[in-house]
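The other protein chains are all here in position, but one chain of the complex has been omitted.
Chain naming follows the written order as A, B and C, and within any one chain the residues start at number 1.
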Amino acid sequence: FLEESAPKALRETVEDARKRDTLAGDFPYPRWMDKDDYKDALKPLQLELMKLQHWLTTSGARVVVVFEGRDTAGKGGAINRIADVMSHRILKVQALPKPTDREAREWYFQRYVTRLPAGGEMVLFDRSWYNRAIVEDVFGFCTPAQRAAFFDQLPAFENLLVQDGIHFIKIWLNVSRAEQLRRLLAREGDPMKHWKLSGIDVKGLGKWDSYTHAIAETFERSHTAAAPWTVIRSEDKYRARLAVLQHILGQIPYEGKSSIDPPDPAICGTPALWQPELWDDGT
Amino acid sequence: FLEESAPKALRETVEDARKRDTLAGDFPYPRWMDKDDYKDALKPLQLELMKLQHWLTTSGARVVVVFEGRDTAGKGGAINRIADVMSHRILKVQALPKPTDREAREWYFQRYVTRLPAGGEMVLFDRSWYNRAIVEDVFGFCTPAQRAAFFDQLPAFENLLVQDGIHFIKIWLNVSRAEQLRRLLAREGDPMKHWKLSGIDVKGLGKWDSYTHAIAETFERSHTAAAPWTVIRSEDKYRARLAVLQHILGQIPYEGKSSIDPPDPAICGTPALWQPELWDDGT
Amino acid sequence: FLEESAPKALRETVEDARKRDTLAGDFPYPRWMDKDDYKDALKPLQLELMKLQHWLTTSGARVVVVFEGRDTAGKGGAINRIADVMSHRILKVQALPKPTDREAREWYFQRYVTRLPAGGEMVLFDRSWYNRAIVEDVFGFCTPAQRAAFFDQLPAFENLLVQDGIHFIKIWLNVSRAEQLRRLLAREGDPMKHWKLSGIDVKGLGKWDSYTHAIAETFERSHTAAAPWTVIRSEDKYRARLAVLQHILGQIPYEGKSSIDPPDPAICGTPALWQPELWDDGT
Partner (left out) sequence: FLEESAPKALRETVEDARKRDTLAGDFPYPRWMDKDDYKDALKPLQLELMKLQHWLTTSGARVVVVFEGRDTAGKGGAINRIADVMSHRILKVQALPKPTDREAREWYFQRYVTRLPAGGEMVLFDRSWYNRAIVEDVFGFCTPAQRAAFFDQLPAFENLLVQDGIHFIKIWLNVSRAEQLRRLLAREGDPMKHWKLSGIDVKGLGKWDSYTHAIAETFERSHTAAAPWTVIRSEDKYRARLAVLQHILGQIPYEGKSSIDPPDPAICGTPALWQPELWDDGT
């Protein structure tokens, strides 16, 4: 598939990546977490999710979690671990498609506001309004003026949500370039994942640096006191998923909370954890 | 009708009002505008509305006008003079009913955001989010904490709309107490208007002072540089409607604008024009 | 304007129309209704509307009225006479723009279902799902297969609404070719109406016969027992508006109904009143 749609330039990038052996990189652990250890650790966290769900119902609280990250970063998988145990009547996953022609003429945040939770609900955004800052920028789907307007309005918008009492969490799942390539190549090989490869994935691959640039600016402009980013390294999916759960549970004051481990600081932290130079091309 | 539902207290208020002969009051003109003069003045303004409509379509601009005011202030009539000449496909009137149980658990502004115009549209809100500041306060439909939260969020919310390029206008149609009484009594007499009398009208009448207090606070908290209020005295409906049109047309930079008279400063101005002491009970 | 955008063919049609002096035609009255007579007749009907509105609120009934007709047939004006006296919180006018790209991929009736009234509301559709049968057909906005599917589903769809207890009324405002030309020419002349001329108006003019054909088929397929059409000749706007009100009021069993005149059978009736041969080109 990669061969068909981007025979040269891309293939070269991939081979190049392999030659420079970027696979291991700076990841703080030498090997993936063991599956059984993961399952053991997951169980009590999912039990906490059940308590969180119960508390949502009784307290009428609202939770919004934004999941962002490059393609293959594992947004969907992390979201599914939460969706698996919670009721579809309480937890909603919102993955908006590209704006309709009408939505494109509305206030940019409008279609997201429509999907905010009512009391007693939790909404997970699989990509979010940050599309304008990143994907739309990289692919030229918005004008620079639209993006500038977005950044101007962003802090006020997010402040409103927080001020209104919504528990608001922003998670950036971070994947290294090497790992992204590995996953895309795996998709190519695995008949199952093959079908997951979308045109935008492949195109995105060739735009690593534009992404990097857009992400850096996004952190700079939107990592605010009221609505800070949490960066979670997701090269190891298991560790990342645990950290996602630990972080979310840690942020929300649900009733009956057991003491749970905080997320591993080696893979979960502020945007400082996101160090472009380490994954950068060097070019 | 008045007799049935509020036999004593209210009737007394009305009689009292009559005794003190509050009818004329401080209105700057001794008599209503002549109907023919009104029609002559209306015509060119409605022509300008047609140009405004044309410009909306070609420019993709968005306009929001909030109409607020006490019962009988003439919001509906002023809105209808605009709706009469514009296309239903471009001009939308939004008059939201009381929030559903679900909406009551959402971010307060959410259901209004859903109704904002797309490019090329104009939305007139017949009552608006200011319900929380006034009606809901007077009738106890919200808690003081909810109202405080509303005022805290309001400037940021309206700023976002303005910053996004929406032409945003807030009009307060102001009716004196005497004139309000006169209109309600007229409704009672006129079989046609009789059906317009709602329970809340009658109850509202007895709450003049609570309204006054809520309005004063609203002006204080929400008359901002980005989103200022325009107060239009509406004792004389014709003069008020002309002023509404003149004000709206004056604020919007549509193409092909003819020079039109500015609204009459004797009946259209800042909240300073709203002088509670003049209509106040004196208590 | 006509000259600019369709210099030849159209102008010829217009001149042609003038030459053949089609203006008077077969209209059953020699002259327009007198304005004062109209106003006198309108008043009691609007009073009935107030009762209807009151009844909506107390009974929780639902009313849907579909307004269809060629351009310039006077749909907007008839709607506004109702909207003028009813509350924006009870009466909603729905004038949907062309479908968004997403709506185009949905069940055709979906976006209309979304706008159906809740109990206590009345919705007037300024054009409706019948777009697919007529405008979309004439302008090629839908495929023949889509139109066939529309007609197949239509009776079942409308039956569902009626079966559910919605008071459902379909009104076809009918304008003769001569009168349509006259009105478009008037728009051209009148600076006020000039701005109302849309591209589709002018293009529509040249498609009189395609329209006629589409309309004939529409009546044939959709004039059902459960949801019959009422045709109202609208060459004379005043008479048409009165007939619209009389017809609607006659159909709805609101409380306190006074005896009102039935609509004039010379201008209001079944689709038999629509006689294409009389206005037809003859070609």
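What to note about this one:
Definition applied: a residue touches a chain if its C-beta (ideal position, glycine included) is under 8 Å from a C-beta of that chain, and two chains touch if they have at least 3 such contacts.
Owing to the predicted nature of the structure, the values given are computational and were not obtained by experimental measurement.
Shown chains touched by the hidden one, complex as a whole: A, B, C. Considering the full assembly, C:166 is the residue among C:166, C:185, C:260 or C:273 that touches the omitted chain.
Mapped onto subunit A, the interface with the missing chain covers residues 43, 46-47, 50-51, 53-54, 76, 79-80, 83-84, 87-89, 93-97, 126, 191-196.
On the side of subunit B, touch with the chain left out of the figure occurs at residues 97, 100-103. By the touch criterion stated above, the residues of subunit C touching the omitted chain are 60, 102-103, 105-110, 113-114, 116-120, 149, 152-153, 156-157, 159-161, 163-164, 166.
The definition used in the following text is that only the chains that are shown with their structure count from here on.
In the contact between subunit A and subunit C, the residue numbers used by both copies make up over half of all numbers at that interface. Set against the Cα centre of subunit B, the chain with the most distant centre is A. Each chain gets a centre from the mean of its Cα atoms; for subunit A and subunit B, those two points are 45 Å apart.
Distance between chain centres (mean CA atoms), subunit B to subunit C: 32 Å. The multi-chain contact residues of subunit A, meaning those touching 2 or more other chains, are 102-103.
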